[in-house]
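Note that one protein chain of the assembly has been removed; the remaining protein chains are unaltered in position.
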Amino acid sequence: MAHAATAGRVPERGLDVYTQKVGMWVFLCSEVMFFAGLIGSYVVLRFGAADTWAEPGDVLNVPVTAFNTFLLICSSVTMVKAFAAAQEGDQRGIKLYLLLTTLLGATFLGVQVYEYIELVLHKSWQGSHGFTPAAGLYGATFFTMTGFHGFHVLLGVICLAWATIRAWRGHWGADNTHGIEVLGLYWHFVDLVWIILFTIVYLI
Amino acid sequence: MSEAGGHAASAADDHAHEHPKYMLIWLYLAILTILEVLVAFLAIPKWMIVVSLLIMAVWKALLVALYYMHLKFEPNRLRLVALAPLPAVAIMIIAIMMEYV
Amino acid sequence: MDWALPPNYSTFGVVIDQLFWIILVITGIAFLLVEGGIVWFCIKYRGREGARAHYTHGSNRLEIIWTVIPAIIIAVLGAYSALVWDDIKGSSNRPADALEFLVVGKQFEWNITYPGVDETLGTADDFTVRNQFHFPVNEDITILLESEDVIHSFFIPELRVKQDAVPGMTIPVWFDATQTGNFEIACAELCGLGHYYMMASVTVHSAADFDAWQASQAPAAAQ
Amino acid sequence: MATIVAEATGQAILHEEHEQSFLRKYIFSTDHKVIAIQFLIYTLFFLMIGGLLAMLMRYQIAWPARGELPLGGIFPESMVASGYILPEFYNALVTMHGSVMVFLAIMPMLVGVWANYLIPLQLGTHDMAFPRLNMLSFWAMVPAGILTLASFFVVGGAAGAGWTLYAPLSARPDLTGVGLGQILWLAALVFIGLSSILGSVNYITTTINMRAPGMTWMRMPLTIWSLFITAILALLAMPVLSAAGIMLIFDQTIGTSFFLPEGGGQPLLWQHLFWFFGHPEVYILILPAMGFTSEILSVGSRKPVFGYKAMVLALVSIAFLGFIVWGHHMFQSGMNPMLGLTFTVSTLFIAVPSAIKTFNWMGTMWRGNLQLHSAMLFAIGFVAMFAIGGLSGVFMASTPVDIYIHDTYFIVAHIHYVLFGGSLFALFGAIYFWYPKMFGRMMNETMGKIHFWLTFVFFNLVFFPMHGVGMVGMMRRIYDSTGYAHLQGIEDTNAIITWAAFGLFASGFLFAFNFFWSLKKGRKAEANPWNATTLEWQTPSPPKHGNWEEIPVVYHGPHEYSHPDVEDKDWLAQNERPDVVSPAAGSH
Partner (left out) sequence: MRSHFWNRSAALLAVAAMAACGGGDGGSSEAADDAGEATPAAAAVDPSTVGTISGMANFGGMVPTMEAIDMSAEAECAAGYGADGPMAQSVLVSEGGLANVFVYLSEGVSGAPAASGAATLDQVNCRYTPHVLGVQSGQDIEISNSDNLLHNINATPTENRGFNISQPRAGITSTQRFQVAEVMVPVRCDVHGWMQAYIGVVDHPYFAVTGADGSYSIANVPAGDYTLTAWHEEFGTQTANVTVTAGEMAVATFDYNAEMMGAEVPMGDALVLEHGTNRIRVERTQ
């Protein structure tokens, strides 16, 4: 059994994927727990005080957010397209799709900021003017969950912008796809969280 | 301990699979999103809305995880890592919810 | 320097103390076994010139033994604890016709509302007394525990009663004192800078004395 | 392909060594060994701070009516007035002693120091998987420490709601007089969470994917197993605390009411979230200590670890059970009594793997050839003290008994037997044991032995009587116990505890002196002073940047001592080629 190892000094069998990908998945596990903490609290608080929640659409703007959800889904597909382009060494594709993903992510953030401003300034909720984090548990959980998701999107957009700049410098290619794949994992995870959040916060 | 051998070959190569049908998944997701919004405003009992929305949300999440995050094409060991936190999540939420039983 | 449980005055205290001593005996034996073994090994197997240790990777039989034996002890202990716990706190075992009091903790006082002569809370003859808890002996007592501000913990050592008072919740606690006496309610959960000072007196009366005391408080209640 | 990268990195690291500036080499270093030493200095400092807070606290408990606090004049009037420690300052002491010890001393010392130092060395790799993240995980601790220290000096003083931060006390400044101090501590906690998560990602990834050839799962030293399991616990538990902590900050600052009942929130939710983190945290604080102990006991007994597989299984099951027992901290909290039933059973069953481990440690010592040096003494001390801590845990796992002893000094005794008698004893042992590897010099043995015996005696004098004080019914976090009728007669015990605590604190300085004195004056250490088998001893002391000229190949299990087929010595290094030594020796 001491055979194969001696020659090439190959590390012991791990997860059969490269280290950065393992690292990102492990990190995503902790992100799952972070959002589970927020979502779990939301579920429990809502069960305890169901009557302090509004019907879907009464306060929150569902059409705008549905459009925003669509944007994030689109950004996911452009992200995988960027990865596919990298695998094939398609430089034009890498640049195009990374740029598109960055722009879609930034637009998502812009729409979210617009949504927040509208809510804080122009919505009224339970007698008080403005729907703010201080507006009952509804406002508190809404802003905390979507806010932290938005924060994750922001981090993602910053990394994407950096990756896009590198794309223009010809950094990525068929021999260098790991960075795009790992960043993509993070980005899809953010999309995945939003899919859950959109459903439980806006629609239920 | 016999795992030591023969693993060099198993190192997953990025080209090991064809590109999944990314655009098709995208279409799926978009349609499900529209369906979700429609269902949310249907005049049916609330619990039915909640259940169907949750099913669609999990479905969408699975699509993203399996195809966009490539879990469908990853080695089982990596899938195990991805699933690891889910029992903890379930235990946490179920136990806290028991306060209302 | 008297390290002992305070004398017990309640029905539940009997089982709790019993369980305490049972666990003390079991853990005491385990304690002697482990610590004795360690000391013995340290002396017997201390390093000597030229000595060589016995090469072994373990013994599956031993592993099974010291997995199964503790597991059995623990399972029995767990089952018994669960039964007693359910007896003491299970909501199905709440006495039906107990005398009820409302106890509200606040920084840093216990306010006890008495049901008055009609023995029901929420009626006009209720009255509230600060930091004094009087109740009759040999009768099921249920207190409804509330808090105004932060989490407090209602603790009467001699009655083996402890329950956190949580703002926003009303938690029923029941007990039955077996002897008359004077004790104190302590707060057992850090509740702020006056935590240590949050004590109230407890007086367990005979039934007649309790009625008399309640009557003496009636003028105050009339206001 | 990954291997080639790893090898290339290794070469690059080896090259780099000569070109690094002081700043890159010692301050913003990405070398796991330097980061470990940074963590060590950091945590030793906070260990002292935490101890100092405890001394002030003990003074107040022993002599609540005396006042006359020595050097009381150096404290501002808002902490100590007329020589009396004020109750609000006492609460801050209680809170920050617990917080500092758990989050800034013990936890980073167990994980930050030893996971960093040992994982690459014992696994046989050049460095962590992500060296720069590793550096970040240390530097995230720095603002945490600064915020913590600063919180004592802001208006209202440091956090005073207990290390468990139970809301609403921790959420409403008007109820404690503490506003900013609480927020600063919560912010520190978020940094600690970040550091811990980054660290865990590194430890897990490195352990999974970067083991030296031949280092199969069942050949990993128990240290690595325990640190790996610990990292998983931290990875899954810390984010929940971060989420809860952030919600608490929002309650304090922007008017939300997650945990405030007057806004519809739920105080019990905080406790559930906190203890969902908190119980795994308890195992984060003990599992690595168990690993060090197994390692040191095996080396010191010159025997393989008794029941290696059972030890690994016990570790894994403790970790798993750790996620389903948090409710036992909340038996008297108003939680649904039905949940109490479930948690009682799961909690009691944690006793089983703990018992397995204790018996296996004893099995390791049995028929050994015990080398009773300082490290070994501390490891044996760990087993003895952990046994007491574990046994006293049975009392509180039994819910009916917990009704009485919950929130009394019995709990304080229990937690310190596990955390001090357990974790800290093992940590002292680990420092004596790996010091030669870290700094290339041995620590002074005589001082080490004196340190052990002083610590052992004073520790037991401090914490054993607390069981008795708890039985009498003394509540935790009580500023002055003399006003209670049922607590009359324990003043002498409390005074003895306090004197012993002073002794315990003082003996810590002997250790500190030994630590720094040995840096310069200690005997030069050879590569493998303990004749140990694991990989870190098969490279020079201290190892160079990059650890190995060439990645070692592993042929044996981690603890091959006194193997009958090896005759000239009583140990067989993991990377010794079986054909060189003896054909039969490689079988396990």
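The letters A, B, C and D name the chains in turn, as written, and every chain counts its residues from 1.
In the analysis below, contacts are C-beta pairs under 8 Å (C-beta built on N, C-alpha and C of every residue); 3 or more make two chains touch, one makes a residue touch a chain.
From a predicted model like this one, the values you see are computed outputs, not experimental measurements.
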{"item": "Given A:49, A:134 or A:159, the one touching the chain that is not displayed", "value": "A:134"}
{"item": "From D:36, D:49, D:62 or D:86, residue that would touch the chain that is not displayed", "value": "D:86"}
{"item": "Among D:27, D:142, D:155 or D:506, the residue in touch with the chain that has been omitted", "value": "D:155"}
{"item": "Sole contact to the chain not displayed, among D:445, D:480 or D:565", "value": "D:480"}
{"item": "Residues of chain C (touch criterion as defined above) contacting the omitted chain", "value": "106-109, 111, 127-132, 148, 192-194, 196-198, 200-201, 220-221, 223"}
{"item": "Contacts of chain D with the absent chain, listed as residue ranges", "value": "67, 76-78, 81-82, 84, 86-88, 153-156, 174-177, 179-180, 183, 252-257, 262-263, 479-480"}
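Throughout what follows, only the chains that are shown with their structure count from here on.
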{"item": "B-D or C-D, whichever has more C-beta pairs in contact", "value": "C-D"}
{"item": "Whole-Å separation of chain centres (CA-atom averages), chain C against chain D", "value": "31"}
{"item": "Separation of mean Cα positions, chain D and chain A [Å, integer]", "value": "34"}
{"item": "Rounded Å distance between chain B and chain C, as computed from the means of their C-alpha atoms", "value": "46"}
{"item": "For chain A, residues that touch 2 or more chains besides their own", "value": "1, 4-5, 8, 10, 12, 14-15, 18, 22, 26, 29-30, 33, 36-37, 40, 44, 48"}
{"item": "Chain D: positions in contact with at least two other chains", "value": "1-2, 213-214, 216, 236, 240, 266, 268-269, 272, 338"}
{"item": "Chain contact graph, described as a line, ring, star, complete graph or other shape", "value": "other"}
{"item": "Inter-chain touch pairs (all)", "value": "A-B, A-D, B-D, C-D"}
{"item": "List of chain B residues in touch with chain A within their complex", "value": "1-8, 10-12, 14-15, 19, 22-23, 25-26, 29-30, 33-34, 36-37, 39-41, 49-50, 53-54, 56-57, 60-61, 64-65, 67-69, 74-75, 77-78, 81-82, 84-86, 88-89, 92-93, 96-97, 99-100"}
{"item": "Chain C contact footprint on chain D (complex, rising order)", "value": "86-88, 91, 94, 160-162, 166, 168-169, 172, 175-177, 261-262, 266-268, 301-310, 332-334, 337-338, 340-341, 344-345, 348-349, 351-352, 355-356, 358-360, 362-363, 365-372, 380, 383-384, 387-388, 391-392, 394-395, 397-401, 403-404, 406-408, 465, 467-469, 471-473, 475-481, 483-486, 489-490, 492-493, 561-564, 570, 588"}
{"item": "Interface residues, chain B side, partner chain D - complex", "value": "1, 3-4, 11, 84-85, 87-88, 91-92, 95-96, 98-99, 101"}
